[in-house]
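Every protein chain of the complex appears in place save one, which is left out.
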Amino acid sequence: MNDLHTELKKSIIDQLNLEDMDVSDIENDEPLFGDGLGLDSIDALELIVLLEKDYGIKLEDPNQGKEIFNSINSMVDFIEKNRTK
Amino acid sequence: MCAVAVTGMGIVSSLGKNLFENYQSLNTGKTGISTPEILQTNYKDLPVGEIKINNTRLSNDLGLNPGHSYTRAALLGCMAVRELLHNSGLSEFDPGTGFISGTTVGGMDMTESFFDQFSENSENLRYIQAQHPGFTTEKIAAYFGLNAMVTTISTACSSSANAIMLGARLIESGRLKRVIVGGTDCLTRFTLNGFNSLKILSGETCKPFDENRNGLNLGEAAAYLLLEADEMKGNRPAIARISGYGNANDAFHQTASSQNGEGAYLAMKKAIEKAGVDPVNINYINAHGTGTGNNDLSESVAIKRVFGDHIPEFSSTKALTGHTLGAAGAVEAVISIMAIQNQEVFPNLNFSQPIRDTGLMPETKLHSKQLNYVLSNSFGFGGNCTSLIFRNE
């Protein structure tokens, strides 16, 4: 696991108030929404803000988020390819 | 069955500062959507339904002394209630008159302006209480000397529709004989930034019920109705009657509407049941139709569930007024009553292609039509859904 995975998990826990969770509780390939971590559409908007704030990636179409936010792995892939900071 | 008389009304919106100007704009399809000039915001290019009269001019028009603590929503509210008084045939409001106002953010315009400056200047302290909606309601009440029952409903974008419903119920129950009902909301940075963070503001004039709709435009307005028990009305005419109402909760999501439009469906159904009419007797629906992907689809599904194969003519007038949040229900009540008075259906602007999943076609041209029953929808955050039915006197 590289540092970006851990860094991302930390900021997700922080941004989404997942108070009782620890980095080790989130698997890299676990679905973030639905039956996995159980995030919802409000969280998706928070994640869009997180991408822009921390990595300088602007998602113009919120629907894009569906694939990107599938898991920590998919987010890391997307960030590595598109980050501007 | 309900038949509470509406004996007066008043409105100020981006379409105009009185009933006449609003009707003219509705009639010619002239939109009130522009870009912010009075609201101080970084989002200078976001379209809004702004009333182009600043607070100083509003205060002068109302004869208020400098140093007053009226919020913009209170100033707009006073304008609308003053017009209501003028056309109600009353010379003043009697002491028992109730006042029920709906609003989402009340005096947030003052809170956001002075948030960092309350401690710096004691002159600003008069706006500290503006944060809660009751403050704005009380300012309007005080302007007209209304000391009896005064209350505020804040259920997001259905607030003033709920105020109208409560007023009708208070008259029906005999607890009040005369009550002013409606709502007021002004544009604020708080709401503009809030809706922007939800990514549901359109960068152009909104396109309600269109397949390619891409969000809403915020607006500001105040609109009020005078409701009276028949024994108070005497020989003065009723301009319309409230014949049904219903509120239900979608219980689906904090902001989004459900796919089957359950809350909207239940609200319309309750209103129709209360009115004691067959759904085929509803001649026109003034839809909530904000222009967001989610609302318009959900509302279309709900309309189809209620009306089946007999969908009444419908339109959203929000491409004209903008979405005036807590005031929207009252603005659209006034528009519904104007539709009845003039026996006209007002157009849904910017529509070209029906939503693929539902295929519903709103009315896009102004036209005459016999209108006996008009249904008006208002839905808000927190799943709050309200439908009102007005009928021709």
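Chains: A and B, in written order; residue numbering restarts at 1 for each.
In the analysis below, a contact is a pair of C-beta atoms (placed from the backbone, for glycine too) under 8 Å apart; a residue touches a chain by one contact, two chains touch by 3 or more.
Keep this in mind: contacts and distances are computed from a predicted model.
For the chain of the complex excluded from view, the name given in UniProt is "Beta-ketoacyl synthase chain length factor" [choices: "histidine kinase", "ABC transporter permease", "Heme exporter protein C" or "Beta-ketoacyl synthase chain length factor"]. Check B:Thr35, B:Asn212 or B:Gln254 against the missing chain and you find that the one touching it is B:Gln254.
The chain omitted from view is touched by exactly one of B:Asn18, B:Thr137 or B:Ser378, namely B:Thr137. The chain not shown here touches chain B at positions 41-43, 99, 104, 106, 111-112, 115-116, 118-119, 125-126, 128-129, 131-135, 137-138, 141-142, 146-156, 162, 166, 169-170, 173, 175, 189-190, 193-194, 196-198, 247-255, 262-263, 266, 380-384.
Seen from chain A, the chain kept out of the figure touches residues 15-20, 38, 42, 45-46, 49, 52-53.
The criterion applied here is as follows: only the chains that are shown with their structure count from here on.
Distance between chain centres (mean CA atoms), chain A to chain B: 39 Å. The residues of chain B lying in touch with chain A in their complex are 197-199, 253-256. Taken in their complex, chain A has these residues touching chain B: 40-42, 45, 48-49, 62.
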